[in-house]
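What you see is the complex with one protein chain gone and the rest in place.
Chain nomenclature is as follows: A and B, assigned in order of appearance, with residue numbering initiated at 1 for each chain independently.
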Amino acid sequence: MKKILIGLGLCAAVGVFLLTSSGCGKRQEDLNTITVWHWMTDRNKALEELASKYEQQTGIKIKIDLFAPSESYTQKVVSSAQSKVLPDIYGILDKKEVFAAFIKSGFIADITADFKANNNEWENQFFPKALDVNRFTEGNVYGVKAGIYGVPLDVTTIEMLYNVKLLKKAGIKAPPQNFSEFLEAIHALKRVGVSGLVSGWGELWMIDSFASNYAFNIMGEEKVMATYRGEVPYTDPDWIKVLDVFKQLVDNGALIEGVVTKPNKYAEQDFALERAAFAFNGSWCVNVYNDMNPNLEYGVMLPPLANSNLPMKIWGGAGSSFVVNNTSPRKDKAIAFLKWLSAKDQQAYLAKATKNLPANREALAEIPEVLSAFASSMDQVTHPTVWSLNENPVVSEAFLKGIQSILIGEKTPQQIAQNVQQVKQEQLAKKKK
Amino acid sequence: MSAETLTAQPKPRALVVKDNLKNLAFVLPAVIIFSVFYVYPFFEIFRLSLQSWDGISPTSSWVGLANFTELMRDKIWWSSMWHAAYITLIALTFQNALAFALALACDREIRMQRFYRVVFFLPPVLSEVVVGMIWQWILNSDVQGGQPIGVLNYWLTQMGLPQLVHHWLSDPQTALTCIAVVHCWKGFGWGFIMLLAGLQTIDHQLYEAAKVDGANSWHTFRHVTLPMMVPVISVVMILTILGSMQVFILIKAMVSQGLGYHTEVPVTRILLSMQESGRFGYACAMGVTFGVFLIGLSLASKLLSGKTKQ
Partner (left out) sequence: MEGPRYKAIGALKSTVIHAFLISVTLTCLFPLFWMVRCSLMTNQTVFTDKTFIPKDLHFSNYVQAWVDGGFGIYFLNSVVYTVSVVVGIVLIASLAAYAFSRLKFWGKNFFFGMFLAAMMIPLPGSFVPLVVLMNKLGLANHRIGYILCMINVGLSMSILLLKTFFDRTPQDLEDAARIDGCGRLGIWWHVALPLARPAIAVIVIFNSLSVWNEYILATLLLNDKTLMPLQRGIMVFQGVHSVDYPILMAGLTIAATPIILIYLAMQRHIIKGLVEGATVQ
């Protein structure tokens, strides 16, 4: 009997707990609380601190909600969009196509007017490249009204890094400029027992970035876009050359063992622990390397040129951006907060706290030295989100998986090119239908 | 038997109805929860599998069975099915044999029995992150300063077997098997406790009777233990099939998205279609096909165990 009573008591206690402290209820339309959803685990603390500062200054409460990992965050945003329960401010982590779909479905506010107000005052604060990610130009393929739809928080670039000590050990004086110098350096490193290049090529987008750099370097942007439109086949000699870059890396033993199955986190460990002389990684790595090995001496370089007639292009632009919910009754207040967040002081604070490149140009003065090396390549930067169109995802999957097959030595560039072209034609035929 | 005989006496119809309803009330809570939380999502998926939809837009277009016909011709999908089947096959044999052997050993009156029981359940408790990291470290094929970094390769060189040193995870020949072995190691604890619970609920009198009949331990095992265990083994098999066919977190932790198409499994294909290529309808078609396939497999294993029982 006693047991039953205790049991009932416990049940009642749990029940009360469940009902009373349920955070839901019907949330009354509180016009002075702005909800922000984000995925940036490393910036959560800094954002929360900025939020409380903002509340002190303006009396407007900012609720920062973090959802991790980023795949779950993306799913959350998509499913919340379906249920029309998006917060006031959130971020789109996806391709431009998805960004466009959100805009067209009316989930994202057009904030062009705010950027343009007072002689483009807000717009001019940013690196133009950082804003480009959130910009839709006149006559874009997505059918979105031209304008700016998001506020960048920071910028990133993805480049090559070299380990100063290991290059010295192999007797290499200057970081290689072109591909044959790079291969020579690899052989010199091999003689002293040092592995060459490490990168997170277990993740398809890292391969995509590297391949795309060389595609731009070998054939130029126009021809890449023509391929995407279906006017140039993947069996074109220039595309074979792009695939051949990977083949040469394999044939010359330039890659660390197991590079195809490395997520970027493991690749970062390898470079931080000096297991490889070169890395292909993004500017966020400054923070990562500093955590794991503060004594690491490294420099930043562009990927070595495979074609000296055209410039090397690297991926970069806005690292993370926020958008404003178009249906929110607190839209103006949300925009005001983002304006404040992207102002110089807050940007400098974020950059310092998280060692990321700020999107605000004026905040650039206060960042660590290695980071400014990343920032100096801003002119070379491009990104799929700023291209006039992107490749069909099914085709690019075949392309990237094909590169992995080259990396494990099971297919040749020619075979992959043919295979990708075949997939491309199937997709083109489907589209026509 | 007896429950039936008790209720099977001729009764007035009203009583039969009442009886039925009373019995039905036992399953009612389960059925209600199920209908609310499962039926709607299931029909949504089924509906979407007949559409072309990007996952966001308010509009989607009806494509009939086009997603399914494309799926039937999708070679990558079928090879991913085969990979999952390969892992499942290894799990069904190796993992379950290990689990059964350990359960039998712990069913005996041996020393440290409690300790073993606790320890064998540690792998399922550990986070996939830890498991992925540890095995990544063991199977690592990097070399630094002429010495292998990975534990396995290091010991192979130390034991004078450098010819066996291998790129375990980046060679398509061995990657899937390595994944399957780690999967078995992570999962055998489940089979272990279920089989142990099964062994411990076998009526002792049966063993006593076998002993009186002069049966040796093999005979007892063959004619008492095994037949009594068939239903439990069948459940363990179904759960193994479900768990192994749907493996993907471990794959991501061990080989990321790597190795071309050699380590693709159905769930990674579904997620890729949904998240990367924005083909929600196609992903749902994959989900439905996969579900039907799993139902078929489980039915088959149920029939098989039904046969062995007789």
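As a convention for this text, contacts are C-beta pairs under 8 Å (C-beta built on N, C-alpha and C of every residue); 3 or more make two chains touch, one makes a residue touch a chain.
Fair warning: this is a prediction, and the values are worked out from it, not measured in the lab.
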Report summary line: Missing-chain contact among A:V192, A:M292 or A:A365 belongs to A:M292
Requested in this report: From the listed residues B:P29, B:G64 or B:G160, report the one that touches the chain absent from this view.
Outcome: B:P29
**Report entry** Which residue of B:F68, B:F121 or B:F221 touches the chain not shown here
**Finding:** B:F121
Requested in this report: Among B:L71, B:V224, B:I251 or B:I270, single out the residue that touches the unshown chain.
Outcome: B:I270
Report task. Just the residue numbers, please: which parts of chain B touch the chain that's not shown? Result -> 1-4, 6-7, 19-24, 26-27, 29-31, 33-34, 36-38, 40-42, 44-45, 55, 98, 101-102, 105-108, 110-112, 114-127, 129-131, 134, 185, 189-190, 193-194, 196-198, 200-201, 203-204, 228, 231-232, 234-235, 238-239, 242, 246, 266-267, 270-271, 274, 283-284, 286-288, 290-291, 294-295, 298
Query - Chain not shown, touching residues in chain A - result: 14, 17-19, 21-24, 35, 37, 39-42, 44, 65-70, 72-73, 75-76, 78-80, 82-85, 87, 264-265, 268-269, 273, 282, 284-285, 287-288, 291-294
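Operating definition for what follows: only the chains that are shown with their structure count from here on.
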Query raised in the report: Rounded to the nearest whole Å, what is the centre-to-centre distance of chain A and chain B, using the mean of the C-alpha atoms as each centre?
Result: 35
Report task. Give every residue of chain B touching chain A within the complex, in rising order. Result -> 54-58, 136, 140-146, 149, 167, 169-172, 175, 254-261, 272, 275-279
Requested in this report: Would you tell me which residues of chain A are touching chain B in their complex?
Outcome: 71, 74-75, 78, 81-82, 95, 97-98, 101-102, 104-105, 193, 195, 200-204, 256-263, 266, 270, 273, 275, 393-394, 397, 401-402, 404-405, 408, 410
